[in-house]
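Each chain you see keeps its place in the complex, though not every chain is here.
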Amino acid sequence: MKRTLGVCYYPEHWPEAQWEEDAARMAALGLTWVRIGEFAWARMEPVPGRYDWDWLDRAIETLGRHGLKVVLGTPTATPPRWMLDRHPDMLAVDAQGRPRGFGSRRHYDFSHRGYRGDCARIVQAMAERYGRNPHVAAWQTDNEYACHDTVLSYSPAALAAFRDWCAQRYQSTDALNRAWGNVFWSMDYDRFDDIGLPNLTVTEANPAHVMAFRRFASDEVVSFNRLQTEIIRRFSDAPIAHNYMGRITDFDHFDVGADLDIASWDSYPLGFLSDRLEASPEHKRRFLRQGDPDLQAFHHDLYRAVGRGRWWIMEQQPGPVNWAPYNPDPLPGMARLWAWEAFAHGAEAVCYFRWRQAPFAQEQMHAGLLRPDSVPAPAHDEAMTVVQELAGLPDQGTAKADVGLVFDYASAWAWQTQPQGRDFDYFRLVFHIYKGLRRLGLNVDILPPDTADLSAYPLVLAPGVATLSEPLLAALAAHRGQSIIGPRSNAKTVEFATPVPLPPNLPGLDATVMRVESLPPDVPVPLVGGGNLLHWREKVETSGDVLERAEDGFAALIGAGGLHYLAGWPDETALDRILTAACGRAGLQVEMLPEGLRRRDSDTHRFWFNYNPVAVEWAGVTIPAAGVHWVAL
Amino acid sequence: MKRTLGVCYYPEHWPEAQWEEDAARMAALGLTWVRIGEFAWARMEPVPGRYDWDWLDRAIETLGRHGLKVVLGTPTATPPRWMLDRHPDMLAVDAQGRPRGFGSRRHYDFSHRGYRGDCARIVQAMAERYGRNPHVAAWQTDNEYACHDTVLSYSPAALAAFRDWCAQRYQSTDALNRAWGNVFWSMDYDRFDDIGLPNLTVTEANPAHVMAFRRFASDEVVSFNRLQTEIIRRFSDAPIAHNYMGRITDFDHFDVGADLDIASWDSYPLGFLSDRLEASPEHKRRFLRQGDPDLQAFHHDLYRAVGRGRWWIMEQQPGPVNWAPYNPDPLPGMARLWAWEAFAHGAEAVCYFRWRQAPFAQEQMHAGLLRPDSVPAPAHDEAMTVVQELAGLPDQGTAKADVGLVFDYASAWAWQTQPQGRDFDYFRLVFHIYKGLRRLGLNVDILPPDTADLSAYPLVLAPGVATLSEPLLAALAAHRGQSIIGPRSNAKTVEFATPVPLPPNLPGLDATVMRVESLPPDVPVPLVGGGNLLHWREKVETSGDVLERAEDGFAALIGAGGLHYLAGWPDETALDRILTAACGRAGLQVEMLPEGLRRRDSDTHRFWFNYNPVAVEWAGVTIPAAGVHWVAL
């Protein structure tokens, strides 16, 4: 597979006279892809029912004439103002009961059937017109589902749809009441139409109610997206993608991905470091202008799984952005490094966002490959370097992974619903484990929660999976390698009850979680072997082998055969030891990498990435700050 | 009085087939009491007006057959979903104007007359059926009034009732305007129906308005509760209790208690330490798995006063709970220690919450005496130890107290209404003083604010009492012992104005608070004798004796005869000195206890409680971590 670069472009933002030169410069830079259209509904349909495609025809033609391939986005994330006249109740409602108004984007409720109808109409009109256009080589549905907290809505539309969803799932209120344990506080329902949404309750709502609502909300995103993919496929053979956003767990990306050909994500390493990463102040300071050394890689591995092997970066940060608490300038070289990290993880394409910085509206402080005055910004020339380097390397495939790491969106909902300790977060837990694997230089595959075959993986981990699926339990039973399950895995039934017999109920491992404790971050539980459990620990009865033990005598890591249960959240010291030992048992070679240096293999090369602000000596070479080094395998 | 143990039980949560075995195991453990019923309205009256008592008859019968005594709770804290069809406007409204919805508990407005009617109906039906049942040996009204911030409601029902309350209290708007000082910002009312609730004002509402609303809201709880007690007493001679919650000051517990036979409270030492205690991080870390050494004792003393001598723990934490920011496992021994601390303070009964951990709904992470799989949890065996120890000790009464400490709910409202300094909190102040008394090994009686006779107490304290009542002022004038009043005592009139002559206006003590200052926690006011005033200090003119003076020359403790005024919030160092000196003058023996070790006398024994995570040598013995030691007096 040939790796390519692209860019996001908004012809509607610029005088038409400028399009030709823009296209020529894109082609000269060596770009392959141009994504357009996803925010232009008001230009496509300025008056309800009156389409204006001419400008878009010419824009696509101009780009195509220069050999550029178009990714055409459906504009459903930005319905025009007139849509509100047609559907005054189409706005989502936040958890405080306030409608979320017009004036930015994503101001729609996934459950509003009227709005869905208009989405189907515009998508069909686009697909009819451009489905066979030779320059339209891919599609994007909507834009960044869930961004700006837009999955959960507490609107009348959502309420009606949720009641239907409950009726279909449970068939009777008796069944629902039993499933949720509504007897607990006289919360029983007599009719599905008595069920409310779980916001603004006096104290916490029933977690089973909340979890049902979270599953419902995710399903609404899936069906909203599927409506579009089914229409597009009727008119086009081009692959369909959606651009997911970083560290968003509000809907099940695997479920949406099942209807797509390509997974893509929008990678903003500096924005995410500032905005959505738990890390020490020292860490945030050190990697301020480079981004966390693992956060991009994690998402690359995640979306490779979501896309069943096919994945892109649809938006790549090129310079300072506008939306994080602090918005520094990337270290010179990072726009190149980030692209190479993606390619090393198997990305087909990396598209920078955006071609030229807009001088107006919300993102006027968001850098592009060009400055607002059309002068190249630093990322422009770094992209050119990447194009040249790509030309000098063979086409590469994805490396065989050393480790499989299960990621389960429903578990993110579960532990948001019931964190039990203030700082227990599913993504944080999984990412903590992932960082441990990266420190050892391992190649990781993210695995969906219904993975049925683990035979490819010498080592498998499944931390924090609230409910282990039947296929995964069977696969674990059949697995010949090493596996580490827990903490807090298989701790709930599908309906969010505590299983009896008590967790974790793993095949062949005698272990019972008697009770758990959540702990403030300043109260570690020391392990005999060094390091600590933090945040969360479980007290387990077991007749299995105890591989790690807390100083208070309770088992921390228990095993039987290759299957292990981890009874707490290990700190870095403990995690490194636990993973190193597991790799040893699994026959995996590890290389403990220095801070900020990371490694990843393609099927032909080994790459090192130096996320540090200083040069590092490693593998016999000096890798400069923000530098990439590779050798053929 | 024989001290007993009990447990909370929810037969409706379990298959009926399990009741018999549960009852047998409770009896075998040596429990006396089983509290049931308080959340089961939907099972008692599944359809409006159609009662189903059969299951409850059988549950009571089963328990009674095993010699267990039942505390029967009225279920008014959890009205069924159908109640909303009858009274769509019965929901309380929060200070932001949002109705507080169905789906958890306590979703009712104390002021809604229609809901009160239905409460009267279900209580009467229960009282008629079970008032003479031989196994029903006590009643509980509702559950944890005020929990989840449910006293203050800004609903139409509350507004209408508040206007009536104002009309009754003030008789004319002229009188109300004068009482509140509404001339201040042209806030006068011409009609009672013009008065609003004091939320969502542009800046702070008139504090007199807020205080009137707080008094009204407390009165509503009192009349809501009285409605139930009056009905129950028509059909039953069994004593009536309510289970108060820890550190709740939103209504006057003395006023509610006047209609009850027994005060009880729900004691969650670890939850409260994590959730509602001001303390240093070091303190919270040290006592994480034991609870604060004084918070339980304070409530024991408080509820002994509220119950006029008769009090219980209705819910005792048995293991980790689910609702605090962090939920650790108690140190082994604490479930025993907590029970003994209660008995040493005169508790008649200690009931653990709950029998078996529920595997479903909101509290599935809340421990019980049994695990969800019916295996005994650690607290089960500690309860058994307590039963055995109780059998070996004589029946005990309450010790005569050394010190009387006034506690006044209205003062909590006053200083929430007008803290003047960000961290001025009435409970915190009183509890700070209480801790000083406990460090000295003193036995304390909490006194209601209208106490008219202080002759039993060598030492009396009244910190932060906004308005000293006439009886209390007379009692202070007549008191022959030592007393320390202040800081911020008698600082307001009943209508929340500043008195002229200026405070504190104490009998026989020439002192005038010229002005006060609230101070950030990092700005101490050093005292000549060592230690500091913190948070709050007053500058006083006086011709009295100055016992403590600040380095800037202002008096800090002023006395005339035995009566003293304390002109600031002393830190621990200053408090220990002030209290030690006062005890000396009062002829009280003190024993400065080491950190975490506490002492309490019954009328026959002296008990020491070691809240530390390590053993302590004291009184000639080694008291282990979480240990209790007692000697006959």
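Going by the order they are written in, the chains are A and B; count residues from 1 in each one.
In the analysis below, a residue touches a chain if its C-beta (ideal position, glycine included) is under 8 Å from a C-beta of that chain, and two chains touch if they have at least 3 such contacts.
Values in this document were obtained by computation on a predicted structure and should not be read as measured data.
Copy number for the full complex in this structure file, with 2 chains shown: 3.
Convention: only the chains that are shown with their structure count from here on.
Separating the centre of chain A from that of chain B, both taken as means of CA atoms, is a distance of 47 Å. The part of chain A that touches chain B in the complex is made up of residues 96-97, 180-190, 194, 196, 198-209, 418, 420-422, 497-502, 514-520, 522-523, 539. Residues 12-13, 39-43, 46-47, 75, 78-82, 92, 96, 98-107, 147-148, 150, 274, 281, 284-285, 288, 319-320, 322-323, 325-329, 357-365, 367, 371-373, 375, 377 of chain B are the ones touching chain A in the complex.
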